[in-house]
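Complex shown without one protein chain; remaining protein chains in place.
Order of writing sets the chain letters: A, B and C. Residues in each chain are counted from 1.
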Amino acid sequence: MLRLLEGSMAVAETVGRCRPDVIAAYPISPQTHIVEALSRAVRAGELGDCELLNVESEFAAMSACIGAAAVGARPYTATASQGLLYMSEALFNAAGLGLPIVMTVANRAIGAPINIWNDHSDALSQRDSGWIQLFAESIQEAVDLHVQAYRLAETLSLPVMVCMDGFVLTHAHEPVEVPDADAVDAFLPRVAPAQVLDPDAPQTIGAMVGPDAFTEVRYLMHHKQMAALDAIPHIAGEFAAAFGRDSGGLVRGYRLDGAETVVVAMGSVMGAIEEVVDELRDGGVPVGALALRCFRPTPTAELREALAPARRVVVVEKAMSPGTGGIVGADVRRALDGCDTRVHDVIAGLGGRPITKASLRTLLARAREDRLGALSFLDLDRDRVAAELARAGTPTAPGGHAAQALAAAGLWEEDA
Amino acid sequence: MPEPPFAITLKPGSSRANHTGSWRTERPEYVRRAAPCGTACPAGEDPQAWLYHAEEGGYEAAWRRIMADNPLPAVMGRVCYHPCQGACNRAQLDEAVGINAVERFLGDAAIEAGWTPDPPRPATGKRVLVVGAGPAGLSAAYHLVRAGHAVEIHDAEERPGGMMRYGIPRYRLPREVLDAEIERILALGVEVHLGSRVDDLEALMAEGRFDAAFVGVGAQLARRTYIPAGSAARVLDAVSLLRSVEDGDPPLLGRRVAVVGGGDTAFDVARTARRLGATDAIVVYRRTRERMPAHEEEAEQAVEEDVTVRWMSTIDHVDGDRVAVERMELDEEGRLRPTGEIEELRADAVVLATGQECDLGLLERMRGVEVAEGHVRVGAGLMTGRPGVWCGGDVLGREQTVTAAIGHGREAAAAIDGWLAGRHPWASASAPAAEIADFDLLNPWYFGDAPHAVRPRLDHARRVSTFDEVVGGLDADIALYEARRCLSCGSCLACDNCYGLCPDAAVIKLEPGGAYAYAFDLDYCKGCGICARECPVGAIRMVPEEI
Amino acid sequence: MVTSAELLAAAAFAGGGHPQAFPSFGSERSGAPVVAYCRIDDEPIRSHEPIAEPDVVIVQDPTLLHQVAVFDGLRPGGTVLVNTGKTAAELGIAELPGLPRVVTVPAGQIGREHIGRPMPGPALLGAFAAVTGAIALPALEAALRERFPGDLGDANAAAARAAHDREVASAAPA
Partner (left out) sequence: MTDPTRIRYAQVGTRAVGNRLLDPAERALQSDPRRANAITSGHRACRGCGEALAARSVVDAAMAVAGGRVVAANATGCLEVFSTPYPESSWQLPWIHSVFANAPSVAAGIAAGLRARGRDDIRVLGQGGDGGTVDIGFACLSGMFERNDDVLFVCYDNGGYMNTGAQRSGATPPGAATTTTPAVPGRPGAELGQGKSAPLVAMAHEIPYVATATIADLHDLEAKVRRAMEIRGARYLHVLSTCPLGWGSDSALSIELARLAVETGLFPVFEARDGEVVDATPIRRRRPVEDYLRPQRRFAHLFEPEPQRDVLDALQRRADRNIARFGLDRHA
């Protein structure tokens, strides 16, 4: 049954139906509504024996989840931005120990400068933590992904991060269907954990491993991620069969047939992109879009299959790696290794800046005219940057790296 | 449950596959070190060993452990001047353990309960003559009989016990106690001939009835020091005085008695005089208190009984009841010299307690026996120059105490047994002296604070009027308490420190009854030395590993 | 304000539509000027971007009219609903570029009458229903009653109805 719900409420209700045993979280915008709602539910006794820990930090939150998972309990936490970074050490540990933990990340920028609005800097900064990272395009998908995430985490003994755009999805009200409680129960049977702290069968979890075995342990972690590439679509399929909705999976193509230009992106921006694609298609322009729903592990083969036929790929991403450029773009390039397809990184929507359809139209127009560099910044205020560079006298030797970067970013385009 | 992930998760207790013993440069060893009390005991007792049983309330076992060395615990517990307590490590903590009191408690308990010694070993067919039924002779006889030899004691007196009976007043050693312990020895099958003085040992041995002889005739003769005395003066000697008291017809001493001498006997006499009615008993001694040979507690008890002492004084002459006392002084070299200052005191009687001598007439015709300065020379195992003839007790002119005599009897008996058995060396040179558990080898921290329990004393009035025993015994509780004050120096008392404090859990508890309560698991012991350091009794030693 | 957007969406949803409502994100502090958006469609809405070209602008606080560019991107022929007792002319917004239809509603006044407090939201939404027809009055009343249980819900509904009827009346040919 569709209900008009705020994204956070919908997620909280769904997480509740996944019957977590332990919820440990620390408040941070824009995740707070989720935890507040769950706190009300726990207090109201709606979640049975679920324990809610008001921890003193995100680091403690993830650590408590590690402890809970280690005794076979089903943990949940949610965070964002600085909070995700603050729990970073524990993130790597949870993945290294192979503990099934599900966490919502209400994606938000990372300071300095401090910024509470949406982009993907937080989640992407943890791409090497060993967590599975799923990105939701809509509130409905965010909801559905949590159910799949628990199934995935417990099947593979891996922690799973469900990423949903902060505010854009967490604070928006939309008609959404919260998965039926019984169906969720059926979808999430309790499975015996691969390792558990049990006095009847004591184990030592978290040994110190030296050079003699560390590489192997790491390889096995990689192998698990590769296995996830098979499990994720499989579970998405089972979910579709059980709940009648297509959500999750690795990638989702949109009007790719014969598309010369394909826009790749993650999260809630897909809607705007699709609308622009529709406009252009209606005008006979061969463009398509591809939603990357699973960022880690990287569905390299799927990306290649979907993008190889295109002439160019425009990767619109809400994060960047200063000094390099696109992050998703780099993955896409690896996937297209050896193909003629050109890949353009477009850094957009940082710190909550809207990615308007107008901007997307211009972007795609320039792409089709092959006026798009390898790396560009959507809606960058050239004058402001130029003025600041001039004021600060940042050395930009003609022909030097900085100068070329400026050119690549189209900062001198008008003058050119 | 599915297989846990590789390397990250391990099986419990799997580290036992890692033998850390290889890290060791020193290894701990359980050892037995000799407790100072035992090494100090002239009778050859090992108080630590029998206190160990007493601590557990195993009184009979404790008593039997004493009896292995000394057949007269009840006597010992009364007349011994307990050098063991002088050596006791506990004295450095609070006060020495009252070993002597516990021994007396055990001895009395044995008499009361009628415990009997372990039966003798099978008869050897050998026959040994023992001359003298004093502590030396009785001790020798006891050990010889238990070794399976036939023993025949000859003693000149009508009753056995020698100086224990005729030299030690009954207020120190009640006769029923003495009789009980002697009777227990004789009951083992010793043939006693009392009133049978041996004048010629050579002749007696020539009869061929004996395969060996032990002579412990003691020092029965008073040493007379000449004191010019008028006819009216009453001058007696200590030996005959004490003896006459024992025989029941004490001489009339009068109200004032002067005793000459500074040995235990002098004080015995003075105290006896008090009990015989003397109001003033004065001990006159030529040296300082420090140089006095009598044991401190003897002097103390005498003083408690109003005996007075004139130090640095000699009796110049006696005339009737007037005794001229000359004061002595020390010269530059600290030698005594008369001052000529004469002081007079009144005494109805003067008793000379200036030492005793041995009557060695029975050895005069005995070839090979060497006598020098009135004492018999002996070699290993106390055998005289005459093969088959041993001597012990006062006749050796060494420490002249009951305790020493008992020790001689034991040592000689062991030698005789070896000699008769044809063992070589027949005198088992007493086992290689074990390292002594000195105080600094102990870890006294672990011992509770527990002051020495005092024995009750007879009240003053009865002490100066009767011959009742002055020093009382301990009741069971206090005896147990006193026994448990023993630090068990050098011998494991199973306190579990080594077991509990080993960081590597490398100590194994063994079933009770073995040589040691624990063993080291050298597969894991890293040789840190904590066990040795924390052993309260110094029963663990670290020894270098050969690498 | 945010609540109004949600109520608008709720009313639309109750009417079988596919609404979407979201605030202008930020750490809101009560009293500070805020903007909220609402999309209403018959189809599920894909875009989540802020509305750049609104069909309708609802101004709850007329004092912002000359401080914030509230009419930016307003579609030609769009509608502006302003909470005020004055006329558009009095407010100086009668002649706006693109000549949007300006509707003034004494919403605070109506709110005070029915709810007891100058709450403009319900009245503005009632007027919105009347003026745009994008949502039906009963759906709005239902949404208000669901959001504010009991008497308060009835009062809110009454305020909405009053404003609605007032607009219908004024729109009716004289």
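As a convention for this text, contacts are C-beta pairs under 8 Å (C-beta built on N, C-alpha and C of every residue); 3 or more make two chains touch, one makes a residue touch a chain.
What you see is a predicted model; the values in this text were computed from it and never measured.
Engineer: So which shown chains sit in contact with the chain we cannot see?
Structural biologist: A, B
Engineer: Among the options B:249, B:373 or B:477, which residue touches the chain absent from this view?
Structural biologist: Missing-chain contact among the listed residues: B:477.
Engineer: Just to verify: which one of B:304, B:399 or B:504 makes contact with the chain not shown?
Structural biologist: The missing chain is touched by B:504.
Engineer: Of the listed residues A:63, A:157, A:247 or A:356, which contacts the missing chain in the full complex?
Structural biologist: Going through A:63, A:157, A:247 or A:356 one by one, A:63 is the residue touching the chain not shown.
Engineer: If the hidden chain were put back, which residues of subunit B would touch it?
Structural biologist: 7, 10-20, 23, 55-56, 445-450, 453, 477-478, 480-481, 483-488, 493-497, 499-506, 509, 517, 521, 523-524, 526-530, 532-534, 536, 542
Engineer: On subunit A, where is the contact patch with the chain that was removed from view?
Structural biologist: Contact residues on subunit A toward the absent chain are 21-22, 24, 49-51, 53-57, 59-61, 63-73, 75, 89-90, 93, 97, 196-199, 202-210, 212-213.
Here is the rule we use: only the chains that are shown with their structure count from here on.
Engineer: Rounded to the nearest whole Å, what is the centre-to-centre distance of subunit A and subunit C, using the mean of the C-alpha atoms as each centre?
Structural biologist: Result: the chain centres lie 35 Å from each other.
Engineer: Using mean CA coordinates as chain centres, what's the gap between subunit B and subunit C in Å?
Structural biologist: Distance between chain centres, rounded to whole Å: 116 Å.
Engineer: Return the residues of subunit A touching two or more other chains; collapse runs of consecutive numbers into ranges.
Structural biologist: Correct list: empty.
Engineer: Could you please specify the touching residues of subunit C with respect to subunit A in the complex?
Structural biologist: 5-6, 9-10, 13, 18-23, 25-27, 44-50, 52
Engineer: With touch defined as at the start, can you tell me which subunit A residues reach subunit B in the complex?
Structural biologist: Those in contact with subunit B are residues 96-98, 157, 192-196, 201-207, 209, 213, 216-217, 220.
Engineer: For subunit B, which residues count as touching subunit A in their complex?
Structural biologist: These residues of subunit B touch subunit A: 1-12.
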